[in-house]
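Only one protein chain is missing; all other protein chains are in place.
Think of it as A, B and C in the order they're written, each chain with its own count starting at 1.
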Amino acid sequence: MTTSPSSAAPTGWSREGIAERVAQDIPNGAYVNLGIGIPELVARYVPAGRTLVYHTENGLLGMGPSPAAGQGDPELINAGKRRVTMMPGAAFFDQATSFAMIRGGHLDLSVLGALQVAANGDLANWSTGADDAIPAVGGAMDLVAGVKRVFVMTTHVTKEGEKKLVERCTYPLTGRGVVTRVYSDLAVIDVTPRGFELVELAPGVSFDFVQERTGAPILRNPSR
Amino acid sequence: MTTSPSSAAPTGWSREGIAERVAQDIPNGAYVNLGIGIPELVARYVPAGRTLVYHTENGLLGMGPSPAAGQGDPELINAGKRRVTMMPGAAFFDQATSFAMIRGGHLDLSVLGALQVAANGDLANWSTGADDAIPAVGGAMDLVAGVKRVFVMTTHVTKEGEKKLVERCTYPLTGRGVVTRVYSDLAVIDVTPRGFELVELAPGVSFDFVQERTGAPILRNPSR
Amino acid sequence: MIDKRVASAHAAVADIFDGAAVMIGGFGEAGSPIELIHALIDQGAKDLTVISNNTGTGLVGLAALLRAGRVRKVICSFPKTAGSTVFPDLYRAGKVELELVPQGTLAERIRAGGAGVAAFYTPTAAGTPLADGKELRVFNGREHVLEHGLRADFTLIKGRAADTHGNVLYHRTARNFAPMMATAGHVSIVQAAEVVDAGTLDPESIVTPGIFIDRVVHVPSPALESALNEAGASYP
Partner (left out) sequence: MIDKRVASAHAAVADIFDGAAVMIGGFGEAGSPIELIHALIDQGAKDLTVISNNTGTGLVGLAALLRAGRVRKVICSFPKTAGSTVFPDLYRAGKVELELVPQGTLAERIRAGGAGVAAFYTPTAAGTPLADGKELRVFNGREHVLEHGLRADFTLIKGRAADTHGNVLYHRTARNFAPMMATAGHVSIVQAAEVVDAGTLDPESIVTPGIFIDRVVHVPSPALESALNEAGASYP
């Protein structure tokens, strides 16, 4: 049965559900950079028995969780400028070394948010291009250019119902052909040379429901 | 009175005398790289009250003198692969950082040997270009390309009496237009946009004696 | 005898001239050399080009320097941190120029400048608006952007400890841009919470070798941007 976009009721994965789903796909020992905001949730859902090493591009490998409120060190922070802790085996380094890790392909995975993801893997996540916006990019372009696999975590459509998975990005790009996989509230979708390919539907979500909210064809990928 | 080259008797500065003369020209606090061999003698003659910081391109700033024979650490060595010591304030670093110091113009002075120095400042000191030679360059090209001032320490002519200060180098170059000043057993000679310029004659050596042993005109530079 | 100590932050920045390019360490407040920045505000130099990852928060430090109208141009990666209002207002009013550079490219350009590397090819930003007008070249089938080394007339950074030769240690993620900026400043100035004699720091652990540092200022209890802002401070 097809549900029209206008009837989009709360369904599929919550933010936490998306984070949990992403965490399942990250192997033990992976070096991971989690983008600021929603992607940070992933760290809470890493399955027991797996150890990930978190990289924060401002100069720390082996980042640990936030300290208790009011605790911590104002000069032990993450890329979002919030206080964090460090794990056994942590190391501090300068920005040139930190981005050598990123650009040189040493990180296994980056999990980022998105404004738009295109069927060709293009990502827009740093600017809407609005005239009055203050442009700010940080390390986003470096991450997508360098990290081996880029996972995007996002709502499938915007609050206003606009599609975020599109044929071609209309917002300024962060990188071309860089996205590996998209985890939305509705589905897990790979970006392949053939375009979007369905990996998994969120519980209770139909393929047609997802396709209607997606700006490009999704292959059902029967081989999975 | 003119002395012909064929009558070249021992005269002018000894090796140690040249080293002492070079040392006079190095100000307190200078960061200095002394080439392997004769240039290393300079460190013995630094005037009292001056502290120089010695850089060895294999990764140490604040190099000290050789340890006693049989002493020292086989992994605390200089660019000539001989054991050295370290001074208070020393720091170890990797090769990329070491050559960032060199290439980035952070060293004040390099003192090097030479096969040939040309009147335009070209230096040849790494290869005679002989067919059966094993080519080896080490850090010589980096040093001459990057260090602020390059002093050459050399005998004025070869053992066979061939001129080493020439109009144009015939040996393969180490760098173009890089030599600041030449300290030989016979004289101190600047390399200027006008060519060689006399700074000082060694004791008992005449200008003509030096000019005859030099392959390009030397300006007497009356302004000094 | 080598001793790079200077008496005060004000003495350290006294010769910064109008129109100078100044690199300022820090990622957010971590590593921001507040006392040197405040001394620079007092000193009065204007038409500065500031190279720093951010643009400060509240009305102190980097934000105060901008607010005082001393900065003609900012080269940075992220000028709009939460709590940053001074730069956005100036930018919207057309009173400050912005060169936006991806963070890793900014770090690498500064490193290249300090290391005598004139320019380099990076895959970062290829195909994006930040590569507009830049030279592109394909290596191994992939488009790269030509980026140039960056140097500055002065560098201002904060260390945890420094010795009289200018060797520097940093504190945790306050390290960030400081080691590269130390190499790329024609005159590099460090404010350090602890200043010790040469020979005190472990030669194996020194992060910035003294050759890159020209002046050492002892600032025993450096202010933190967040603490100043919570107290409602503004400078001057």
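In this text, contacts are C-beta pairs under 8 Å (C-beta built on N, C-alpha and C of every residue); 3 or more make two chains touch, one makes a residue touch a chain.
Bear in mind the structure is a predicted one, so any value in this text is a computation, not a measurement.
When the full complex is examined, the chain removed from view is found to touch A, B, C.
Across B:Val22, B:Val46, B:Met87 or B:Ile102, the single residue that touches the chain missing here is B:Ile102.
Within chain B, the residues in touch with the undisplayed chain are 56-60, 73-77, 81, 92-96, 98-99, 102-103, 122, 127, 132, 134-142, 145-146, 172-176.
One chain is missing from the display, and on chain A it is touched by residues 28-29, 31, 49, 51, 53, 55, 61-62, 86-93, 96-97, 99-107, 145-146.
On the side of chain C, touch with the chain left out of the figure occurs at residues 108, 112, 115-123, 139-140, 142, 144, 148, 169-170, 172, 202-205.
By our rule, only the chains that are shown with their structure count from here on.
When you average the Cα atoms of each chain and compare centres, the chain farthest from chain C turns out to be B.
For the interfaces B-C and A-C, the C-beta contact count is higher for A-C. Look at where the CA atoms of chain A average out and do the same for chain B: the two points lie 57 Å apart.
With each centre defined as the average position of its C-alpha atoms, the distance from chain B to chain C rounds to 37 Å.
Distance between chain centres (mean CA atoms), chain A to chain C: 30 Å. Residue numbers of chain A whose C-beta contacts span two or more other chains: none are found.
Multi-chain contact residues of chain C (touching two or more other chains) are listed as 111.
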